[in-house]
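With one protein chain removed, the remaining protein chains of the complex are shown where they sit.
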Amino acid sequence: MIPTAFDYARPTSVDEALRLLAQADDAKVLAGGQSLLPVLRMRLNAPDLVVDLGRIDSLRGIRDIGGGGAVAGGGGAIEIGAMTPYHEILASDEIRQELTLLHHAVAEVGDPQIRHRGTLGGSLAHADPAGDCGAVALALEAEMVIAGPSGERVVPAADFFQDLFTTAVGDDELLVAIRFPVHPGWGAGYQKFVRTAQQWPVVAVGACVHLADGKTISEARIGLTNMGPTPLRARAVEEALAGVTPTPEAVGAACAAAADGTSPPSDLNGDADYRRHLATVLARRAVLAAAGHPQ
Amino acid sequence: MELTHRFTVPADVATTFAAFDDVESVAECFPGAEVTSVDGDAFTGGVKIKLGPISLTFRGEGEFREKSLAKDGSSGRMVLSARGKDRRGNGTAGAEAVVALRPGAARADGGPATDVEVTTDLQIGGKVASIGRGLVQEVSTTMLGRFTDCLEKKLT
């Protein structure tokens, strides 16, 4: 398990990191290393240069950017630096209260060691369809702040995930922050189905639900993990849930459409048919949990 | 794994067949692929599979094992097989692709069309196939999808 030799750079600013990426032919960005290091050790990749973002302080932290952020909708927003490790997100009261779904999902990532090393931005830029956070970013309608040679641009999560391991971040760009519109008063449920505790999800479903007058669902947002090459929104379910009183029966009926339009993989943890079924069950459970009817 | 891709080309079977017969042109559609030599129905080349965390370079050779075009242009079929190994000795790849061409429904403008079906039996072996959730197989499948998408665009 020895990687091939590579040059290693540890810039202290985003600009410096971007310059390094611009100059390199074949560079990989190290943003915690929980996915990259195994790949290097197994020699599935042999970059000339590894750019470690671990010393760029500006990429780390959780900031309330209020309504002045670029986030659509006019509400408040929280910006999380791309290099913020999961454990900091998990420990944040603000996130637990206003981005509860993210809190639940992060709590399920890997194990304590991984949560201390792994970063939210690293995971999103890696775009593993089985990663916990992609579907959550979609469901919470996050925006991705991408820095490049010509400055920063903001890409909605819906446009960020393009294909298997492929995002809107170019070879000479960096994901620097993720902006989440706050969801005060929204209920959240995250259902991650694994065969053993320390495993990528076979399927996971994140749901956040807003109840009008505390009784009927006014809006639901549902993200699916590992149901295709990218994280997905279960739009059909979201539409079916609008106006529904969240009884198990009604939610179950709406969630029957959870796998519509998905193309889940078949692998050793389950075939595609099983995953499609699992998505409906997990969606129902996640929505009921979010609506305050945990099973 | 066997993967099937289908698309329709706005040309007759013979024209489509000729397009597929041009290995170098077809290879342009595979990201990172290059043909280094062509000798009759055989060719050599390489392909760089670079997606997300993975970057592997396979080198190898291929050949058209079968090429048949019905004289009346009613069907065409070619069988292409290729095999290679990772530059770093960490894996092998073998593929057999069957391209079946059939006249499609006439286009709105009355011009000819050809239905193309590409069935690829892809076999990834060695260390790269043994590690991590079949990652390399998934990546290969994605690359193949991009290849046929490109072919479709190129021919249409």
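A and B are the chain letters, set down in written order, and residue numbers restart from 1 in every chain.
Throughout what follows, contacts are C-beta pairs under 8 Å (C-beta built on N, C-alpha and C of every residue); 3 or more make two chains touch, one makes a residue touch a chain.
Simple rule for what comes next: contacts and distances are computed from a predicted model.
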Among "Xanthine dehydrogenase family protein", "Lactate utilization protein B", "4Fe-4S dicluster domain-containing protein" or "Na(+)-translocating NADH-quinone reductase subunit C", the UniProt name of the subunit that does not appear here: "Xanthine dehydrogenase family protein"
Contacting the left-out chain in the complete assembly, out of B:Gly46, B:Gly73 or B:Gly126: B:Gly126
Option from B:Thr16, B:Ser55, B:Asn90 or B:Thr114 whose C-beta touches the chain left out: B:Asn90
Interface residues of subunit B (partner: the chain not displayed): 85, 88-92, 123-127, 129-134
For subunit A, the residues touching the chain missing from this view: 1-2, 4-5, 42-43, 193, 195-200, 202, 268-271, 274, 277-278, 281-282
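By definition in this document, only the chains that are shown with their structure count from here on.
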Geometric centre distance via CA averages, subunit B-subunit A, whole Å: 33
Subunit A residues within the subunit B interface of the complex: 4, 26, 28, 35-36, 38-39, 42-47, 126-128, 130, 163-166, 200, 229, 265, 267-268
Complex contacts: residues of subunit B adjacent to subunit A: 51-56, 88, 90, 127-128, 131-136, 138-139, 142
